[in-house]
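Yeah, one chain of the complex is gone here, protein chain that is, but the others are all in their spots.
Order as written gives the chain letters A, B and C; numbering starts at 1 within each chain.
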Amino acid sequence: MSSTFGNVFRVATFGESHCKGVGAVVDGCPPQIPLSEADIQAQLDRRRPGQGKITTDRRESDTVAILSGVENGLTLGTPIGLLVPNRDQRPGDYAEMRNIPRPSHADYTYQMKYGIRAASGGGRASARETIGRVAAGAVAEKFLSLAWGVEIVAWVSGVGELSAPAPDLGTITRDMVDQALVRCPDPASAGQMTEIILAAREAADSIGGVVSCVCRNVPPGWGEPVFDKLEARLAHAMLSIPAVKGFEIGSGFAGARMRGSAHNDPFVLRGGQLRTRTNYSGGIQGGISNGEPVWFRVAFKPPATIGRAQETADFDGNPAVLAAKGRHDPCVVPRAVPIVEAMAALVLADTALIQAGRAAGFPG
Amino acid sequence: MSSTFGNVFRVATFGESHCKGVGAVVDGCPPQIPLSEADIQAQLDRRRPGQGKITTDRRESDTVAILSGVENGLTLGTPIGLLVPNRDQRPGDYAEMRNIPRPSHADYTYQMKYGIRAASGGGRASARETIGRVAAGAVAEKFLSLAWGVEIVAWVSGVGELSAPAPDLGTITRDMVDQALVRCPDPASAGQMTEIILAAREAADSIGGVVSCVCRNVPPGWGEPVFDKLEARLAHAMLSIPAVKGFEIGSGFAGARMRGSAHNDPFVLRGGQLRTRTNYSGGIQGGISNGEPVWFRVAFKPPATIGRAQETADFDGNPAVLAAKGRHDPCVVPRAVPIVEAMAALVLADTALIQAGRAAGFPG
Amino acid sequence: MSSTFGNVFRVATFGESHCKGVGAVVDGCPPQIPLSEADIQAQLDRRRPGQGKITTDRRESDTVAILSGVENGLTLGTPIGLLVPNRDQRPGDYAEMRNIPRPSHADYTYQMKYGIRAASGGGRASARETIGRVAAGAVAEKFLSLAWGVEIVAWVSGVGELSAPAPDLGTITRDMVDQALVRCPDPASAGQMTEIILAAREAADSIGGVVSCVCRNVPPGWGEPVFDKLEARLAHAMLSIPAVKGFEIGSGFAGARMRGSAHNDPFVLRGGQLRTRTNYSGGIQGGISNGEPVWFRVAFKPPATIGRAQETADFDGNPAVLAAKGRHDPCVVPRAVPIVEAMAALVLADTALIQAGRAAGFPG
Partner (left out) sequence: MSSTFGNVFRVATFGESHCKGVGAVVDGCPPQIPLSEADIQAQLDRRRPGQGKITTDRRESDTVAILSGVENGLTLGTPIGLLVPNRDQRPGDYAEMRNIPRPSHADYTYQMKYGIRAASGGGRASARETIGRVAAGAVAEKFLSLAWGVEIVAWVSGVGELSAPAPDLGTITRDMVDQALVRCPDPASAGQMTEIILAAREAADSIGGVVSCVCRNVPPGWGEPVFDKLEARLAHAMLSIPAVKGFEIGSGFAGARMRGSAHNDPFVLRGGQLRTRTNYSGGIQGGISNGEPVWFRVAFKPPATIGRAQETADFDGNPAVLAAKGRHDPCVVPRAVPIVEAMAALVLADTALIQAGRAAGFPG
């Protein structure tokens, strides 16, 4: 609950923008998994700010230390403590905002909920909160990859009005995604997206976008109906990411416009296994994975912190004009790609262990 | 987990299509709340089959009995047992399907997960599973209504290609919604939706749709960041409903196409309180309610069980043709309206109690 | 939480003394386990009142119905609904107690906590609450027995000042335990215990006792350190049983008086496996089972409801004299034996599934 996620494979994260550090405790990771800081750093590097002209220029190396749970390069089965110190803090940037809650940011709601809030405004609503997720997700991914061959790849599929053509779900890789800073594997779209983001930045504005994700090699049987259907856990995970406003699995909202005869995924024998001819279901039926790729899309709103002046009100209700001075991203989706992958990994790892227990629990 | 939902206000549901009954245990409902079977029956009646030509004609009175937790018309604070016996069972309808997994249904995945499945196919994937949710949700609603004045209203906002114009979120009521069997409060759209559904039924086919929902009078401060943001819990709840493929809060996927300057909800003093001029945020910022109406949309795919012949494969991979004989809905959204309301209520009740504890926990 | 117990193998119970019924929902029981009402009834029969002169003469057949989750005699992996209707209710017996909280009963605390309480006084503090535990525990036992060969046997080892000699932990059976109504397998002690109980009853008084329990064939590796050590989960389970005041595992409080050189259990090769020569550890080291029998003791206080007059105060603080008229047990331990077994089974089943998931989660 709150800053804890998962049941058997569980993570607790901590840290806000201007404290000593951010991090996570991963509890329930299976033992004997090769794990080093480099495994985790790779995804943190994809998430960190300062990656180029389309992201914020806050400078953070975001170097992770494994505090516990790993010895001689192998997980012990005990909690894995992960810490990333905060370095480049400029709380002064936020001085003006003490009295004016940023529109569509969390300053107001944190104040109403807790009666107090961090100097930086929204506290845990800072993007730095997601470091703990990405670090923990990298651990989950290592387990999923070694134990089940699961592959998780996310990419930017939309920025503003532009939607990129869908890549082949069976072959898309992170390398392809990372060819462009904007993390869209379609080169033409990537170029246009970059233009859109730069235009927003020049206008001291921001822009929304969509991240798509596929999880391959998820075996049939993962997901716990009724309330912990695999898509329900994924939706929970994705909507918990800052700035997310929507989630679609498989056909999604387009599926709501279809007839059953077109939408149903007929079974067919392929490679000696029962597979489906189409995959409108998104790899899940009745809340349980069916062996097809699990694919979904996540909608991100435009960042709330913008440089251009906004007419709003201060905490006392007096009219006020706010123009943010802090460093901020004009568009979050390029950096959100590893966050989406991390959250998918956390859901799948937890689900995998629960189903493995059920399947193995009856040895006779 | 699995068939349990919620932390402090918690429900466990049980029952499949052809067993003795379906129901729920509500654990953690506050004491001294007036509650009778009639409070619950009202929503069950809106959910039950046989409501008219656009729903299945399976006949079930779906009469609920309160087994425990209520005395002299008041909740005791102890678990509330709720039971709805099953009556109109025709397992014979499912005989043909023993060997052919229905496309896009849960027959195959239940078999792969559990190595066994109910006579009716998907077991808990039956629509009857949702009775437990609706019954428990009605209890949650009673609490939310009396304690906080919360009002939850859902309606059908889309069927197939048709989208109805949005009603006024501040004034829409269940009475308005129930004027038409299809549960769309816009009369013109309701008529067209009915046509679309009947056309699908005549074609022995099915059709998808969208349910919208608003929760009014949610006070500022509900929702537990980071991982249990209010929208994340709602997304989890909604994607756990059978046939749901998507969830959007506030601006949703449309918000991903907008710029921040247009999307941000500026603050304004209204009625002596800080409110927002627009509500693209959907009443939630940083995972915490801000006092504005919480509104969201849920996409339902077309029902998988259709009368028309489908080319598919049996469990052994042999080509097979399936034409379902069971009674089934051509479109689920009219009956899904109370289910969406129930799940929203379960999320809000749990969230309310956690925040109330925090707020009251520091009496000094 | 509250009336829910367990993580992966989870039970939610409901029902108080004078409502329609008591029962449980078992969520997470593995599929394909042979299960019938007879499996459950056997333990309910050992728990029910009216078994003879040393128990209450409230008459309840306590007949269980499986509402869901089982088809053709096999579990489906879906929630198992269990219901036992209440029949022999005499709320009139409790009329006098409306204004006088019974000393050491839960009337006062339920009133303070909930601001309301059931006609019968303590509501869920009624002994009938334990029916749900016993029913759910019988399901857990069936799984543990078939999947792992686990055997759980509890017995009465003390009544009042009398302690019975310890039986052989490796061979004691329920048949041996049930030779005497008092459920002490040592015939001489059983006779004396019966005398002690009858003497208490004749004095319109009550008497405490101790239940011991052994769990055999628990494989090494069960239990989740740090906070969910196997003994911690067992202690939680046992202290949740009404009237329990203490729990000891292995050497227990006597171990606190020993030196390490005497208390340590040295390893020895036996039957090709590393075993321990002694078992002061109670089959658990570091919170994890070590393959030796898990054994523990549970202290039950004398029942609070007694026929003899007690000088106390009413809810307003006025001096009052209370002499209970209800039917009640002079000593709970004979009927507590199946309750202790049930709670042990619920802990072990949950623990088994979590460890099985960990062990199987890394197939390579």
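Keep in mind that, in the parts below, a contact is a pair of C-beta atoms (placed from the backbone, for glycine too) under 8 Å apart; a residue touches a chain by one contact, two chains touch by 3 or more.
Bear in mind that the values here come from a model prediction, so they are computed numbers and not experimental data.
Shown chains touched by the hidden chain across the complete assembly: A, B, C. From the options C:Ser17, C:Gln41, C:Gln192 or C:Ser281, the residue with contact to the unseen chain in the full assembly is C:Ser281. By the touch rule set out above, chain A reaches the unshown chain at residues 1-4, 7-8, 10, 12-16, 18-23, 25, 27-28, 31-32, 65-71, 74, 76-81, 83, 113-119, 123-124.
Hidden from this view is one chain, which touches chain C at 1-5, 7, 13, 101, 103-106, 108-110, 112-114, 122, 124-125, 129, 158, 160-161, 200, 203, 205-210, 220-221, 223-229, 231-240, 242, 244-253, 255-261, 263-269, 272, 274, 276, 280-282, 284-291, 299-306, 308, 310-313, 315, 317-318, 354-355, 358. Remark: the residues of chain B touching the chain excluded from display are 7-8, 28, 30-33, 77, 143, 146-148, 352-364.
What we mean here is this: only the chains that are shown with their structure count from here on.
Comparing each chain's Cα centroid with the centroid of every protein Cα atom identifies chain B as the most central.
The geometric centre of chain A is 45 Å away from that of chain C, both derived from CA atoms.
Per-chain CA centroids place chain B at a distance of 38 Å from chain C. Chain A and chain B have Cα centroids separated by 26 Å.
Shown for chain B are the residues in touch with two or more other chains, namely 1-4, 7, 13, 113-114, 124.
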